[in-house]
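Of the protein chains in this complex, all but one are displayed in their positions.
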Amino acid sequence: MPKKHQLSKDRLVWMFTQMVRIREFEEAVKRAFIEHPGVIRGHAHLGDGAEASIVGSLSTRNKTDLAMPSYRCHGYPIVLGTPLRKMMAEVFGRKDGLCKGFGGSMHLADPAHHFPGTSGIIGQSIAHATGAALTAQVKKTGQVVYCFFGDGASKQGAFFESVNMAAVWKLPIVYVLENNQYQAYTHFSLEDANAVAGDPLSKKAAAFSIPGVTVDGTDPVAVHKAVSKAADRARAGKGPSLVETKFYRLSAHGNVITVPPLPTQFPEHEAVAVYGNKKEFAQWKAKDPVVKFRSRLIKTRALTEANAKRIEDAARAEVKDAVEFALASPLPAPEEAVNYVYA
Amino acid sequence: MPKKHQLSKDRLVWMFTQMVRIREFEEAVKRAFIEHPGVIRGHAHLGDGAEASIVGSLSTRNKTDLAMPSYRCHGYPIVLGTPLRKMMAEVFGRKDGLCKGFGGSMHLADPAHHFPGTSGIIGQSIAHATGAALTAQVKKTGQVVYCFFGDGASKQGAFFESVNMAAVWKLPIVYVLENNQYQAYTHFSLEDANAVAGDPLSKKAAAFSIPGVTVDGTDPVAVHKAVSKAADRARAGKGPSLVETKFYRLSAHGNVITVPPLPTQFPEHEAVAVYGNKKEFAQWKAKDPVVKFRSRLIKTRALTEANAKRIEDAARAEVKDAVEFALASPLPAPEEAVNYVYA
Amino acid sequence: MAREMMYMDAINAAIIEEMQRDENVIFYGQNMAMTERDPMLKKFGKDRVRLTPISETAEIGIGIGAAMTGLRPIVELWMSEFMLVAFAQVLNEAPRLRYMSGGQVKVPLVLKAGFGFCAGWAGQHSNCIYHSMMGIPGLKVVVPSTPADAKGLMAAAIRDDNPVVYLHSYMLTLDKGQVPDGEYVVPLGVADVKRAGTDITIVAVGWMVKKAMAAAERLAQEGISAEVVDPRSLAPLDVKTIVASVKKTGRVVLVDQAPRHSSAAAVIAGEIAEHAFEHLRAPVKMVTALDASVPYSEPLENFVVPNEEKIVQAVKAVLANQEVAA
Partner (left out) sequence: MAREMMYMDAINAAIIEEMQRDENVIFYGQNMAMTERDPMLKKFGKDRVRLTPISETAEIGIGIGAAMTGLRPIVELWMSEFMLVAFAQVLNEAPRLRYMSGGQVKVPLVLKAGFGFCAGWAGQHSNCIYHSMMGIPGLKVVVPSTPADAKGLMAAAIRDDNPVVYLHSYMLTLDKGQVPDGEYVVPLGVADVKRAGTDITIVAVGWMVKKAMAAAERLAQEGISAEVVDPRSLAPLDVKTIVASVKKTGRVVLVDQAPRHSSAAAVIAGEIAEHAFEHLRAPVKMVTALDASVPYSEPLENFVVPNEEKIVQAVKAVLANQEVAA
């Protein structure tokens, strides 16, 4: 990889730290369904398993570059610097939440930290991200937009329309297709024509004559490398690229859908619950990106066991503090609900 | 080409005959704007230039196979056997029209002749055609669906979504991307990412891991060959293919848009009117598929000059009769308008 | 014979019975029939029960094309908002193709979707969009509020030769009620008087029918007799039954889970203003969601959406013939 993209020890440790922070946050959200039943309403979707894809991608960004993820959005702002307190308070629907309790888990937004927001409707935010890249181009800000979306979303028309326009206009955007192998309960091999033919999903790039590459999404360094190239291309005014990061969602799609006041919880992973495929789940669990990266850093002496522990303890403490903050934050006043409808 | 797809002399003459019938029909429609002003309302779109693509494709069909074109739909039913009288009467909004005056030029339909209908909203009918292929598969009718759409339509999400599903389900359908080089006033090189990169539009097939091929759409035999292969594949249960037929629309997109009662007419071709590119227009005019095919058949002695004339005269007479029939047909009674809303 | 059944089971029962009855009925959608162990797939086979990708435009469009050529597809769309990515197919394709062909084709298609999930799903998953599908010539829209209606309207929707949007309320999914066994068809376009009364008419849709019934119960205890009318079909709308009730009671409250100007209530109020005016003894009154998207946090969500208490207050206000703020 070009020198400028080589990762220093410090940078590798920073990446590990972010991955751990994401993992700890997601596990706390998951635990909240048991420890604080009813506190999380609606549908929460976790990014455990996606840490290498998220951090590997965002480790290539410049200070003002934007991240535009899908509704499975917890991981990204953690890397961008959004306070976990505000994030957890939003997931808990509190007044001190990032969005004052209006958005919840699916709709975090923190424009101050370069995260303009998300959509819960599959594929739609790919167009929004493309629009953010248009702003960057028109206003000549030098920003690159990192657009994240799922394997499932790559079957929505919005994806194709957006990438075509970005390619024609040579917009500064990187499309990161996070192939976590499931869209809700459906394995991607059941619905994607490339997959049915045994091809990688990055082959879709050919429809736009742009670079398309598939990379091991459990390895943050591999992701970093591929996304660096794509970001360089974007920054050079050459337009978009498609990077498929292939990894595995480690938790179920989301908490079980229930009608209130029935409490909701996280079920088993679909591989097991729907397909009865314990082996698949176990195989991918063994490739847990956080665990793998930890051993690698220790093996390559980028990190000591003691430092790793320190990082993990710090993340745990940070997340614990976030949960306490969120629980202590009041619910919004009902009358607030008519605010923010119009600017 | 496999023996079974080799075209007999009779078949070649039949193809020429259909091409001439289409051309004569479209020229009569165009003339109607001058000869019978006000008789055609709304927007009429002609297929002159597309004859080789239409006839080359449909010459491969079996008796019950369906054709599902876009709103630029005059040519296809002519080949399928729809009476020109009824077609012209519909274009003229008459009671004896195919659709009793309810549809007009954009919405011809003749299910009895294997043409279920069209949509005027770009891309949407690609999904309908795919659904017709689903019926063929579920009911095991052995039918293949010929889905025609424009270069412009290939930028609409419906296209990508539909082809992916057809590929996953291995539906018996052939997608014919008729690249007539313009979508309304826009040259395809200005809006298509493949084209911007100098690639053919058939490259989009890679997004679905299906065969994609670009063929000279001014040559009905070349089209026949490519579409035969695709139809064979569909019939064999192997799923869809994408065939790009590249040719040139010889008339303007449609008649000028005017507010009634201002009369409307056909303007000059966009190459000239919008882009000032007389050369481009002249170059493609020189490749007129009907003229080219005529000389070729005469040169190869599949046809004599006398026979060619006879075919042309017959087509002209048939179209003249259709115009007269249409003009003589009454307008529908106003009260009819509330019929056919519900089945 | 009838038996107690959950709303969602009643819907499924109708689908199964109709699929048994007519082999042209097919059923597909996202995140269903993933494995060969799926009971519907087992029963009806891979051809008739299918899994689709997240491609609503193609899913619905394919349903239209299949319907034009001889099948009777039921498309499972889950949440009605997902239809919006494909709304051209719903509003401008399915209902127009027959008409434009001068009656040559028909489009027997059922678009099944849930709506109005008030459970913390926030601004994009909790809406009521039926209003946007009313008044589209050629398109039918039904909204069952009880398990029996859920079954009967699904059967009718599948048998109908026109495109029908079948909208089930997520909030009623687990509600139980008596459902007739075997063939049971509730005709499209016929409203149902869910509770007879003499003092006032309450017109309510979907989940709001349940709230209106509870409000009527409370009002009965205070000596107020409210008639509850459930249109069941929003298109065609049974204006006659609604107007007849209003003519009888002389007063009406319209309850709708959608914001005021995107409610069926407003349209129905318009019909009442034209057709029952002389019999009205007080202004109509609408109880709708506030003009805000549905927010995530519970107190906010509760504040936006109509509830029993608001219905009771509205009824009393109308009976007192005095306007109160909505």
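For reference, chains read A, B and C in written order, and residue numbers begin at 1 within each chain.
Criterion: a residue touches a chain if its C-beta (ideal position, glycine included) is under 8 Å from a C-beta of that chain, and two chains touch if they have at least 3 such contacts.
Keep in mind the model is a prediction, meaning the values are calculated, not measured.
Peer 1: Which of the displayed chains are touched by the chain that has been omitted?
Peer 2: A, B, C
Peer 1: Pick out which of C:A88, C:V105 or C:A244 touches the chain that's been left out of the picture.
Peer 2: Hidden-chain contact among the options goes to C:A88.
Peer 1: Touching the hidden chain in the complete assembly: which of B:V13, B:I298 or B:V341 does that?
Peer 2: Once the missing chain is taken into account, the touching residue is B:V341.
Peer 1: Check each of A:R21, A:R41 or A:H107 against the chain that is not shown and name the one that touches it.
Peer 2: The single option touching the absent chain is A:H107.
Peer 1: Which residue among A:S119, A:S154 or A:T264 touches the omitted chain?
Peer 2: For the chain that is not drawn, the touching residue is A:S119.
Peer 1: Considering the whole complex rather than only what is displayed, give the residues of chain A touching the chain that is not shown.
Peer 2: 66, 68, 97-103, 107, 109-112, 116-117, 119, 121, 124-139, 157-158, 161-162, 164-165, 168-169, 339-343
Peer 1: What does the interface between chain B and the hidden chain look like in terms of residue numbers?
Peer 2: Its contact residues with the unshown chain are 40-43, 93-94, 97, 99, 101-104, 106-107, 119-124, 152-153, 155-158, 183-187, 190-192, 258-260, 262, 274-276, 331-338, 341.
Peer 1: Of the residues in chain C, which ones touch the absent chain?
Peer 2: Considering the whole complex, chain C reaches the absent chain at 57, 81, 84-88, 91-93, 95-96, 99-100, 122-124, 127, 129, 131-138, 235, 237, 254, 258-263, 265-275, 277-278, 280, 282-286, 291-293, 295-296, 323.
The rule is short, and it goes like this: only the chains that are shown with their structure count from here on.
Peer 1: Taking each chain's centre as the mean position of its Cα atoms, how many Å separate chain A from chain B?
Peer 2: It comes to 45 Å between the two C-alpha centres.
Peer 1: Any idea how many Å lie between the Cα centroids of chain B and chain C?
Peer 2: Each chain's C-alpha centroid was found; their separation is 41 Å.
Peer 1: For chain A and chain C, let me know how many angstrom lie between their CA-based centres, rounded off.
Peer 2: Once rounded, the distance between the two centres reads 36 Å.
Peer 1: Provide the list of chain A residues touching at least two other chains, using ranges where the numbers run on.
Peer 2: Answer for chain A, listing residues that touch two or more other chains: 155-158, 190-192.
Peer 1: By residue number and range, which residues of chain C touch two or more other chains?
Peer 2: 52-53, 55-57
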